[in-house]
Every structure is written in C-alpha cells, then in structure tokens.
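Below is one structure, written out as structure tokens, with a few remarks after it.
With one protein chain removed, the remaining protein chains of the complex are shown where they sit.
Let's turn to subunit A:
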C-alpha cells in the first residue's frame, strides 16, 4: 500500500510540466530499477515523457523503456513514433541513440520497423550511427531469427565498411548471427588485418578470434612439415617468407596441388599478414587483447615463432587475480604442447604465500608441466618450501605435483620417493595421506625395489585415519604381499579388528587384501579372511555386501564353485599397469584457447569449433579485392593519406622509413604502404608464379627490364591467377594469348593508379610503355569473363580519381594539360617561383609533378570528389599562407550548389583563407579553387567542413613538412655563411644509400625538390647538391645539402633553426632519395 502511494507521488511528478520534477521522478524510478524493485506499474506515466526536451529525462526514460517494454508491449508501441522521428534527426548522437533504444525494445510487432531502421542506418553517413546499426543486428536476430537472411545482407554491407569504428561491431554481429558464413570474410580479410591496430580494443578481441577461425579454414598448417623437414631447413623457410625464391616454391606448390603435402611448406602471404599485424597488439594494455593474440599465435603460427607470446602472457600475471586465473589456465594448456616457450619464465610461476589458493594450484600445474631433467632440482627445492605452507589444499596439490614430476622424469623418481616417504612422518595427517596416495602410484612402477617403503607404510596404518590413505596402503600391501610376506597377515589381522569402524573404501580394500592374501598365503590367513567376509556379509552398505559375496564365491572353493574360481589368482594378482599421472590440461587445446569453453573444459553454448587445418589450401584468390573501395585512394595517397587517417601506431613510417626500407620484409610491414601496399604485395607474390609460367617471353623480358614494374603489376597478376584457377590447367596454354592481352589492359589501370608513387624520373619511360600497351589493349577483344568487365569499369573510376595519371586518352575530368607536363616541370616551377611572378590563384592548374591528395572521396562525398595539392605558388592575399589547390569533381547525377567551407577548426595560431564559394558545379563537371592555410610551420592538420547545399563533410588537410617552405635564392657564399650559423643543434645529418635510380645529380635534385619546396643553390662540385628555402610562416631558413659518392653512399645535411622541421624534413628527403 505504501509503495503504491509513493508511486502516485511519482506519477504526479512525471505529469507536471517542470523538467526538474520529472527528472527527480525518473531518477527515483531508475534507482528502484537498479535495486531490482518492480516499477512496471509506472509505465504509462513514464512513456508519455519519451519526447521530453530535457535530454537527461529522455535518457532515463529510455532506460526505463528498455527494461519494461517486453512486459508492456502495447504501451511500448506508443513510443515508437518518437524513435522513428529521432532516426531522422540531424544530430548523429540522437539518430544513434534512437536506433539503440528502438532495437533494444523487445517487441515482436516492430520487427519490420527495426529492420528498416537498421538498413537505413547501415548506410548512414556517420560511422557512429553505422556502428550502432551493427550493434542492433544481433538484437533483432535474437528477437526474430527469421530475419537472418536480410540481416546477413546488412552485415555483408557493413563488413565492407572501411572505418575502424564499425569494424569491431560488425564482426561481433557476424559472430552472433552467421559465424558459419566464412565466405563473407574473404573480401574483407586483408582490410580487417590492416585496420586491426586502430580498431578499439574490444573490437580487436572479437576480430582476432574470428580471424583465427578463418585462418584455420583457409591456410595450411605451418607446422605440418615438422616430421618431414630437418630443424634447419625449417628455419630457412620460415625466415625467408616473402622473397623471390619462395615465390617460385609457391608456384610449384600450385602447379602440383595434389602433391602439396610432400612439398616444403610455404606460408600464404595472407597468413603472414595476419601474424604480422597482430603481433604489436601483444603490447596492448588490455589483457583480453593480449590473450586473443596469444591464442592466435598458438593456433596459427609456425612453431618457431610462438615464443613471442610467452613474455606477454607472463606480464599478464601481474594483473588482477581473476586475470591471472584465466591466463594461468591457458598457460597450463600451452605449456604441455610447447614447454620450451615458458621455460625461461619459470621463476615467474613461483608461488607466494599471499597468492589465492586457486592461483597457487594453477601455478603449480604450470611448474609441473615445465619440469624437465635440467630444472627439476630447482623445482623440487621450491616444492619443498610449498610443502611447509599453511594452506593444506595447496600442500596436497604440491604432493600430487611431486608425484607427477617423479613419474615423468625417471632420474628423480627415487629422490621424490624418498622425499615423500619423509613426509609420511609429517604431523599433518592430510599431508601424510596425500603422500601415501602418491607413493602408491609411484611404487606401482617398480615395487620390487621398495619393499622397505611398503613395510614403512604398513606401520602407518596404526596412525593414519584418512580413508583414502588407508585404502591406498591396504591396496599396496595386498598387491605386493609377496614382498612383505610377514607383515601382510598382521596388517590384515589389525584391520579385521577395526573393520566395522572403517569407511567404505577402506572396507572394500580390506576385503581385497584378504582375498589376495588368501590366494597367496592361505595357511596363515584363511580364518582371518573368512572372518572379514562374514563381517562384510552383514555390512550396511550393499556394495560391500555384494563384494564380499562375489569374492567368497570366487576364492573359497566349494563344490558348486564356478569355472571362474580356477582363475581367481589370475584375476586378483594380474599385473596392473602403472597409472599415468597426467595433467588435467592435457588435450584441452582442442578448444580454442582463451575461450570460455577452454576454461570450463566443456563446450559452452554458441562455441564455434576451431576447425582443423585443411589438407590443401583453398584458393587464395578469393581474398583478392577487385575494386578495393577502401584502398582506392590509398595506393596513390600512400603515406600522406595514411597520416591523416591514422596517425597512431601506423603513422611514424615517415620517420622510421629509412631504416625500414632496407629490407623488404619490414618495409611492407611498416605503416607507409600498409593499406594497400600490403595487400598488393600479399596477393602479388602468390600469383606471380602462375603468371611467369604462362606469360609469353616478351612479357617476361619486359618484366625483367623493369623490376619496379613487376611490383606495380601485382594486382593484375592477381586477377589473372584467379582466372587460371577457374580454368583448367590444360586450357592454360590455349588461352594464354587472350589472357595476356587482358592482363595488359588491366596493368594499365594499375600503373596509372600507381604512377604517382613511382618515381618521377621513370615517368617518361613509363608513359611510353603505356602508350604502347594502350594500343594493344585497344586490340583486345571484348572480355569474355565478368572479371574483365569489372576491371574495365574500375579503370574508368580510377581515371576519374586520378588527376595526375599519365593516361593519354582524354577523360572528361582530367585536365588535358596534365598529360603533357613532363618531369622537367619541376624545374620550370622552380624558375617560376624565383621570378616571383604573381599568378591569379584561380588560374593555377593542378600540375602533375605535384602530389595530389584526396580530401573527399567520391563515395563518402555523395558523388562529390575533392582532391587537393600544394601548388607551391605564393598565395597573394597573404604571404604567410601555403596555397592549396583544390579540384572539385562532381560525379553525381545532379548538380551541386553552394560549395563552400565552414566551421574551420585549427590549432592555435593557424589561419585559413577560405576559397571563394563555388555556386554551381553541374553534374560531371570539374572546378578548381585555391585556398590558403597558414600552418604556423607545423604539420598539424587544418580541419573544416566542406558544405554543399545538401550536406556537410568533415575534411582535413595535413601538409607534408616539405610544403611548409618556399624556395629562396641564395648564392654559394651566402649558403655557406648561413650554414655556418646554423650548426650544432640546428644541423641534422644522416647517412644514406641512394636508390639505384637516383645516382645522378639530376635525379637527386628532382627527388629532393619533389619532396620539399626548395630551390637549388649553385654549387661548384657536382658531387654536392644544395638547396635553400624559408619556412612560410616564420621565414626561418632551411638549408639542405646532399653530397654523394660514386658507390651510392651519400650524406644528407639539413640546417634549420626550427629543429622539428629539420628533423621531419630529413626524414622526408631521406625517404625520397632511398626509395
């Protein structure tokens, strides 16, 4: 009654018009829910407030609604329209939370509404809303599993999403809705691998676990050749993953697929990609992530590489005791299979008296697993300490552990046995009892040597009361009664006396002992046995009565005795195999490590079995992405774009570039090319072989001439190898010609898209080659395969995007001027800026020698594509600004109006001169504009919104350091003088080895000038190139010198009073010169 009164009071408050009262009421209601009190009768009063303006009230109403909607379905429907309105709100947080609540209301009637909302949200412009959509998928699925097919479509769509925000959530949805549809992952596999490091930590766990399963279905067991190969050769294969001779191996492997088992193992590059990209996550602060990577390595990595996880797992042992508990369980399982890996960390598993018992026992398990001939003495010494612990459960476990060590390591068996025998005189009965049980097991292995121990134990029957121990002693005496012929009957005598007071298991063993003695020494024990059997006959326990009856029939010869009694001796005194003391963690690794099922050693609901490795690898081509939506730009934009996208973990490639570029392996690992670079190199190496095999000699020759080109062509080869897998090998040769031409037409696209990343000096020759190929491509017949069609389409898209490709065929967007610009343009430009000519900003055309960056992608921009480049022209309105040339392309079907910028967010000190509004950009047209940004001599990004009449896009421009300066003319003497003043801290030098193609003066100048907006300073020596410039904002002098020697060794020196700029510049130039 009282409560209903109070509720009335709450209802009143909810009905008032004051937000503060409503809020107060809602807070009290939520407090009730939190305490588990029923507040369902307030539903009508609460649901009215769902549209309340006050956001906190609204949120609390949502909390209430989600909690009670299932119980009050009809009333809950009243709120739906509010959420539907919320789904259209311009504020992304409101859209997302409307979807969240709508999908959390478990009312079956609204399933279609939910479905619609999810579908819509899945293509929302805000990644946060898309993330929420991913979260909503499993909710709807659990409400109505019939929607599965439609939901899978949404999942498929979201899997293709390229933002890190969505990736984790959608994989989670995938795991809950359709974990069996592994084929959905193929196309997204490489993307997921590459995004992984930037995904939020919870998503990382889900993705890694899923990819572990995926990899088990798609790749070959890296350890399968363990038996075939010597340790040494093993190593070389693992070590030299991606070099060329291995690609040849790979080729062999493909050609003779059925023979694959016999062939030396070669890791799929995608497999390698996964291992490589997950490894840094071992350093995560999140224990779940570390564990996920550890299990991935355990299940997928070659044996030689698994070791890396040990250190990280040991680190987790410092964490909370719950974390320790789970980690130790997994370590226990791993340490059985791969003992060597944890051996160096043996001491980390030493036990402290303050550890909780469950942790102690697990550590003990690990220590036991790690014991071997070399460390057993240390471990036993530790165990000795443990036996004195006050924690008796732990002591018992230690004794068990000693027993296991003794069985596993023959050398210490006697030592252990002696130690255990000493424990028999321990004051604590539990210790003694446990020792007896373990000794019994040990003695079974070699009883004849230890009759004195058996005698000693026989004496213990007077003192030990623990039933299990008594039973063990009796069994021992019975089993080995011939070793103790005098004592055994005496023990039986004593036992017969106390029979009625014994526990059941002891009674059973007494009967057992009696029977055995009767068979071996009936003279002395006949009466005793009969006495015992008589006592047992009237025991309360039916098991004992049964046993007594059974044994009597078996051993006591009567006239009616059956056939079995002849064999009684054989039955009782058969040689029993010694028990094997095994770890309870043995074979637990058939469960995926780190999983709940592994922990419980039982399959939990929803557990996905970890599949066995396939016999032969499925076609790796399925992972090739024809139109890499998400990478489209990155192959061109590479490093810079990367920088904008993910400055964390992956950004510093620029800085670390020089060292990494030295070896190809770590080069592709470094972030610089990570996006698509990795992907291409991944797919490339595996398909190369098939190409080399089938391609005409001419092609091969060409390839050899330009190694660079091979690299560029990889994606082509991919599509080709895809084909070859589709066709039969026999048809190969016949179709050879056709395919070749196809591959060439495709290679064009690739080269175009890549042309920017290739060095400018090779541009001339490349474009020549391209023209040639163009001709060939023109001759190509219409492609018979759909793949080709796609490629055609793609080609078009590529050309739409690339301002700076060298494709001679006119495309509507590319400025015709581009194609005619030669590499000498750089020099021309240099002259231009020297002459100080002021050009009208609008008249500047994007020039191909300058790198252009994507500001807004066609897809995200609703058809509007924006690129920018640093035109290196002075910006007339403000000399301190860097001029940025923007090129707008409207790929949409409708016109775009009122293109302008808004909401500029800058670091302090930075300024922006906005470009003039573009009032109309008709469909299919291109327009350009110039804006100026004062970056304050920092590489901080300028963030702003690009607005059209319909939408706003968040974009950001981040300058490479080389664009933060302008050329300045200096004479040799001036240069030397200035350089002299910028010594010490202001001078940074680096030694480097010049790229092979960059050994002449011309090439060096060109590359330096491309990397940084500097001008050449005349110099007497042709072994030295000097450059000068000033930073745009502060006008600080920037001097660069490259002195080279014949053998390609060179030294780069940068003098600049701004040390940060200097350091960054050195790295950029270094990169330009070495690649």
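Heads up, the rule we're going with is that a residue touches a chain if its C-beta (ideal position, glycine included) is under 8 Å from a C-beta of that chain, and two chains touch if they have at least 3 such contacts; residues count from 1.
Keep this in mind: contacts and distances are computed from a predicted model.
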What is the protein name, per UniProt, of the chain that does not appear here: "Endoplasmic reticulum membrane protein complex subunit 7", "T-complex protein 1 subunit zeta", "Ribosomal protein S5 domain 2-like protein" or "MHD domain-containing protein"?
"MHD domain-containing protein"
May I ask which residue of A:102, A:158, A:172 or A:416 touches the chain that does not appear here?
A:172
Omitted-chain contact residue, chosen from A:139, A:299 or A:470
A:139
Any idea which of A:501, A:908, A:973 or A:1021 touches the chain not displayed?
A:908
Residue-wise, where is subunit A in contact with the chain that is not depicted?
19-20, 23, 27, 30-31, 33-36, 54-56, 59-60, 62-63, 67, 70, 91-93, 96, 100, 103-104, 106, 126-128, 132, 135-136, 138-139, 142, 165, 169, 172, 197-198, 200-202, 205, 209, 280, 283-288, 290-292, 311-312, 314-315, 318, 320-323, 325-327, 347-348, 350, 352-354, 356-358, 382, 385, 388-390, 426-428, 594-597, 599-600, 602, 604-608, 645-653, 655-656, 659-660, 670-671, 905, 907-909, 936, 938, 940, 954, 1060
